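Note that one protein chain is taken out, while the other chains of the complex remain in position.
Showing chain A:
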Amino acid sequence: MADPLKPDTAVPVVIDRRRFLTWVVASPALMVAVRLDSSFAQTGPAETEPASFNLYISIQADGRVVATLPRTEIGQGITTAVAMLVAEELDTLLDSVEVRTADADPRWLIQLTGLSSTMRYLAGPVRAAAASARARLVTAAAHRWQLLASRLTTSRGEVLAPDGRRASYGELARDAASVLLPEVSPLPKDVASYTLVGQPTGRIDARDIVTGKARYALDLSIPGALPTVVARPPTLRGSVVSHDASAALAMPGVVGVVSLLTGVAVSAQSFAQALAARDALRITWAPGPASHLSDADIEARLRDGMGSRPLPPLFTARTLEARFDFPYLAHAPMETQSCVARVTSDHAELWLGAQDPKFAQREVAEALGWALTPQRVTVHTTRAGGGFGRRFFNEPAVEAALVSRALGRPVKLMWTRNDDMRQGRYRPASHHRLLAYLGSGGSILGWHHRSVIPTVEFPHGFGDLLTSLVGTVLPGVTSQTFFALSQKVPYRFGLVTQQLREVPIPIPTASFRSVYSSQVTVANELFVDQVARELGRDAVELRRAHLSSKRLEAVLDTVVREGQWGRALPSGVAQGVAVHEEWDSAIAHLVEVDVSGAEPKVLRVVIAADVGLPINPRGIEAQLQGATIDALSTTLSAGLHIDAGAVREGSFADYRWLRMKHTPATIDVHLVRSDDRVGGVGELGYPTAAAALGNALARGTGTLPTRFPILEAGA
């Protein structure tokens, strides 16, 4: 990255009441950087040289446009959505825009992919940078043609003059780089004039994916990188007492064996050789810190953590109670944890699909003894085969770096599926108690929900991101802070209290798609239906009567209409609904399930979502469908068991994620647009899908499901 120019070129742009500074970066082409300007008190350009960025966009001499983002493509489609915004604001063709994900660099203001925040956070800077670049290109053409800039227009990657002259962006890029102040407005377009953004658009990387050209970390050809696997302890976070590698080292292709804190690594000429040699290691293990805990012990600890009931509000005539138990979940991305590393005496270079690359950089630097000089570690962010929260943490990067240094060779380190399932990090189990306080006549006087959840570990960059989203500096972001910020009950239920009680359980955790809402919101929405049943009221009618959000009313009304709530159904088929508001978005699910067979079968799903400005409706639909599959999987059939500190499930054979044959024929998505704010999408679809399924099961079977997954493995 070139160094930023002096600040007299910084141009302030205001979008959605936020002020951005855009400026040209020294480069042979036109390169515009942008940052959110937190110094609102200033009226002019920033007084100091901007040293940090949100992102930058460059226009090359051949007309290609490259946007570089401090985010990771983990399948959520951000590269396509950003390319659409860039093409829209620049008036260029979508296929001329390339989106690159950046290496770890402290100059990126926020470099974490999570909290469904990428488009919420970056849409403004992308629009500001692209609009600023366009204004400079127009100004450069005006200077060249000695015309008033305001008389020029742009279309399909060219600046056009009224007299028919035209110049491509590539031709103008160099001149535009020396435009100090644009002579046309650098403000983004009015959203109402958008022609590409808002149109259902296919992924820009689809062709690479379907031809097998898309490269994930282990597909990169780093010369000499040795395939490496790690023998891991039988219990979670067990440790090596001693090992004998003599048999393994004598095997064909084996290059070296390295003892690590997490196990014993074997590097060989091929993964087949490394896996065979791993199995020939003789290792004595010490049990991990959870080896005295099995499911029943964990459940008992969670229940012990619940404590006594609070006092009900005055005039409470009747108290309803429900309890729910959720299991540990593995994120189980299709691409197991993996990393390529090349470490020399004074520098490390890594390639991995990290959701928080600066954290990876710091962790690797610390592991190599370079904590004070993390810049010696280069982290290249690759495309990742799914994330779901798992790739906030970077165990394979630390392992690969240590093995590479020990052997003096580059390595490509892969976790096996068993490693991924049994030595990973997990969405924690939880226990919930909900109380609804009813007055005489069936009014709802209060709602109390206490969740007991083992502490969720958040990554390094999480606090910075949350702070930036909330718009105020938080005094230390903890799981309690995040719980309080994220968990809302969107109903007028009188006195509402929600509490998180954390129980220390020595099983590693990481936030999972939708974080606390995957448990807390699901429990709330299941209990809303239970309260409606107890009061003899319709589940939709009761929600409508108490909702405190117009957006939720609109999405609920949409699924009721599109999903034909209450329609005549065959015997054994039932409907359920649920609503949720988070990530600046609102959603409702309607699920129809057939409970007449040996296992429940989801027949049909209808979703309505209000995500504000829908940048790419096709991508939004994909995310909501995918989150629905996650929720149906983990509600019905996928969950982990802990046996004496070890995870029982080892692959997709016993971790029963939905397959094609279990998938409903249709998952229809309807978008409702209440305003033009960009809402989050990636995690939005999980909680309501799970709760609507649970509510449908309760209506179909007459029994409220309270333990998940409903079908235990092998059932």
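Everything that follows uses one rule, which is that contacts are C-beta pairs under 8 Å (C-beta built on N, C-alpha and C of every residue); 3 or more make two chains touch, one makes a residue touch a chain; residues count from 1.
Just so we're on the same page, contacts and distances are computed from a predicted model.
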Between "ABC-type Fe3+ transport system, periplasmic component", "(2Fe-2S)-binding protein", "Gluconate 2-dehydrogenase subunit 3" or "Ferrous iron transporter FeoA-like domain-containing protein", choose the name on the UniProt record of the chain that's been left out.
"(2Fe-2S)-binding protein"
Touching the absent chain when the full complex is considered, from A:Val97, A:Ala384, A:Val452 or A:Leu556:
A:Ala384
Touching the absent chain in the whole complex: find that residue among A:Ser150, A:Thr373 or A:Thr666.
A:Thr666
Could you list which residues of chain A touch the chain missing from the display?
74-77, 202-203, 205-216, 218-219, 221, 227, 252, 269-272, 275, 332-336, 383-388, 414, 416-417, 618-619, 622-623, 625-630, 633, 651-653, 657-667
